[in-house]
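Here it is, the structure in full.
For this depiction, one protein chain was excluded, whereas all remaining protein chains were kept in their positions.
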Amino acid sequence: MIKKELQLRVNGGLFKLEVFPSTVLLDVLRDELGLTGTKRGCETGYCGCCTVLLGGKAIHSCSILAFRAKYHEILTIEGLEKDGKLHPLQKAFMDRGASQCGYCSPGMILSGKALLDSNPNPSEAEVRRALSGNLCRCTGYLPIIEAVLSVAQEGGRP
Amino acid sequence: MSNGAIVGQSLPLVDGVEKVTGRGVYGVDVRAAGMLFARILRSPYAHARILHIDASEAERIPGVHAVITCNDLPDRRVGLALKDEYVLARDKVRYVGEAVAAVAAVDLDTADEALKAIRVEYEELTPVFDAREALREDAPRIHEELAHYQQSSYLTRFIRPIPDSNVASHIKLRKGDIAAGFRLADVVLEDTFYCPRIHHCYMEPHAVLAQYTPEKITVWSNGQRPFDIRTYMADLFGHPMSKVRVINTMIGGGFGGKITAKLEPIAVALSRKSHRPVKLVLTRQEEFQGFGGQHSALVKIKSGATSAGKLTAREMEVTWDAGAYADLGVSVALLAGVVGASGPYRIPNLKIDSYLVYTNKVNSTALRGMGMQQVAWAVESQTDLLAEKLGIDPVEFRMRNALEEGDRSATGEILESVSVRECLKKVADAMQWGKRPKAANQGRAICVWHKFSAPGTTSSAAVKINADGSVTLLTGSSEIGQGSKTVLSQIAAEELGVSLEDVSVVSGDTDATPFDHGSFSSRVTHHTGNAVRFAALDAKSQLLNLAAEMMQPMEITAEALELKDHRIFVRALPDTGLPLAEVALAAQLRGLPILGKGSFRGQGSHRLDPETGQSSQPAASEWIYIAQGAEIEVDPETGVIRVLKLVGAYDCGKAINPLAVRGQILGGVMMGVGISLYEEMTYEDGQIVNPTFMDYLIPTAAEAPPIEVMLVENPHPLGPYGAKGVGEASIVLIPCAIGNAFYNATGVRIRELPLSPNRVLEGLGAKGQVRSR
Partner (left out) sequence: MARFDYFEPDHLDELFDLLARYGEDARVIAGGQSLLILIRQGLVRPGVLISLDKISSLRQISYKDNEIILGAMATQSEVSAADRIREHLAVLSQAASKVGSVHVQNLGTVGGNLCHAEPNGDSAPALLSTGASIRASSSRGERAIPLEDFFRGPFENVLEPDEAVTYIHVPVPGSGTSSVYLKHALRAVDRATVSVGLMMQMERGGRCQEIRIGLGGAAPTPIRAKEVEALLRGEKITESIIEAAGMEVSRNCDPLSDAHGPAEYKRKMAGLLTKRAIRQVVGAYSAKQEV
């Protein structure tokens, strides 16, 4: 087994890498690109801590081969801030206590962003469903749901 | 109690930006140049002798730098309280998954290959998996040398093992005359209840990076008690404490599951052998195999009450399944099993026996609630049954028996800051108890409980006023997501008259921060909060004294000065003063930079009379009171319980940060929902059957019910601004509130958790039949 050349578009940048084809996107992001904001919490695709956006859609980066991800733009949590300004979701998470230990936060925020980008005025049920692929053990979810809804109501997305 | 400018305010967490941007460095993220990657070889047997380990083939694999077994560590037992285990199994393995050897290699694939090449010869022994079976006279002895085990020095000898048995600790309480008590009762009920093992499920796995040199051991860890780890490593590897440094990384959740340091000694030993830094991170499967969550418990309870609704006697026998090692089960068996077991009630006659029993499964440990949810499940379920038998409203029954200010607890402690009735009334009013009609298949219930914070622990802190007037706060406590850095900063900022942004916190570094017992048992706000407050007051005193000197020739004493809004000024002449920064700089220039220190020891002791369980000292540093209401609806065809609403009142003494307090309560409530309806660690022949998030089910955002949180602020006389610790309390009553609401809806009493649809449907089907385990 040999490494092969791979080009990935991440957070607006283009990266050339040499990677084993069996490597999943999560490991490439963390180990090759040093983007450790995306986390691992399990091995069976349920915790959602590894969530990134692929072509604007929320996916579990542990469950996709890095080579498959070359066809679309990847957004990780590091790509959300613009010129030092936090995304409204990041700010809402902080203001509403939606982040306690913070381990699930990158994944939660990105899942929230994917929802609001395609559905700017979701119902509470839609928010809950969109976030059900992201586990949290600290917050009891309600502050997170409130944070996402608050951003929807304020119509805030850059 | 009024709010200060900062204390009492709902402020965002001071480390929030790091969390929402992904910049925070967690245990899983730390790296060091040249670091190796470690894996643990785990026993496939629940009970076996180790005859021989041959690691020679593994050591020869290219890229493998070290393989260790018990022979690479001192031949000494370790343990947080009772020293009954080894870092790596020696002579015997006692659970499937026990660590037998470990490997450090250039990458994980190589480490995994090396694990496969380690040959271990076992001789299987008969295992015992059930705590009741382990109590039998003819049960295999899991710890043959139990009689000779030592106890850890800091926890003052409260553990009572029974030699030549599987009982790691038997704690007793005897108060009054139990037989007479039951004779006085008009109604006596006897029931048995059961709670299974459940897991913490912190999102971030255990992760350690260790670097060993003969001069210094450095450990980066996401553990909750860094000073414990330092003591442990110093002792195990023969370094003085000054040459061991434990540094907390950012921590992705703990809930009590990151107290026991199973990984740190393995990583240090591998580093010692390989002469390289070693990183050890667990997979989620290993989290379930290598860490045992909360103790399963069988609770037998017999209670008597008069027709006037007064409790006269309570007899309880609690059997805790420790798993293979005692770990913090000793505290669970003492504090939940005895001290708090009978509930927040006035009961003149008590007989309680609490047994911590070894079985051949991974050991259980501290988990949010510390055993209280298991006893509350039994007691509060029976309380509703008693009330029903007596024809008294369940809330009224609790009111009639509730503890009050100045009452004596079960162990004889005079209780302060008691708010049982206040919490109960608040919830009853919020639910319009007794005033609303109930729809078919719906039910309601309200329960009460009390939660201890461990007695006799210490926190200390230091505060530096920098030359520009900013503040650096040094605390040995761990930020595990509960918001400790924020709450402690708020206290410092309040006392020092600065803004929250002016305070920065260094936490959980055993070289840089003063001693703290750590983050567990809801203790940080109360204990470390006090230490920080005293440290800030100490720094303030230094500042005011210097300011008074600097304001000469005005004859001002420090007592006449006030420190507020970055200024030190004369209270009676507010325009006369100095900027804080100017005084701080002056201190540095005069050779006395401002450094304040403070410490606090929580009251109480673990030591109870071995026969009566009575103590002249408090058995807890503080008591928190909770009332929890639940409204549920059940689908009688599927057995699915839908939680319509959870309403609770939580006495936090003083909410230093109401937003953070609400967050902690919501998290505990949701864990409670999980353990009520979905969660159970399931075993087959000692092997866990559901070690993944696919099969061990914790609630998602789709399952979160509406939750109302009401804070009661009943100040604790010793707490900072009256604050108590509320981190754990909210999990405790969820199962019994839901269980009682289900009974209210259906007339069916289920005595075992979780209330899964299948179990509910069976219960409904067998209506009228009393089920007990």
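Letters are used for the chains, namely A and B, taken in the order the chains are written, and counting of residues starts over at 1 for each.
Heads up, the rule we're going with is that contacts are C-beta pairs under 8 Å (C-beta built on N, C-alpha and C of every residue); 3 or more make two chains touch, one makes a residue touch a chain.
Please read all numbers here as calculations on a predicted model, not as lab measurements.
Using the document's definition of touch, tell me which of A:11, A:38 or A:51 contacts the absent chain.
A:51
If you put the missing chain back, which residues of chain A would it touch?
1, 4, 20-24, 43-46, 48, 51, 54, 57-60, 62-65, 67-68, 71, 111, 114-115, 129-130, 132-134
Against the chain that's been left off, what residues of chain B make contact? List them.
637-639, 678, 682, 689-690, 695, 697, 699-700, 702-703, 756-758, 761
Please note the rule applied: only the chains that are shown with their structure count from here on.
With chain centres taken as the means of their Cα atoms, state the distance from chain A to chain B in Å.
Chain centres of chain A and chain B, defined by C-alpha means, are spaced 30 Å apart.
What part of chain A is in contact with chain B in the complex they form?
Chain A reaches chain B through residues 35-47, 49, 76-78, 80-81, 86, 90-91, 93-97, 99-106, 109, 127-129, 131-145.
Under the stated contact criterion, what part of chain B meets chain A in this complex?
That would be residues 10, 12-13, 15-26, 28-29, 200-205, 250-253, 255, 283-285, 480-483, 659-660, 662-664, 666-671, 692-694, 698-702, 704, 707 of chain B.
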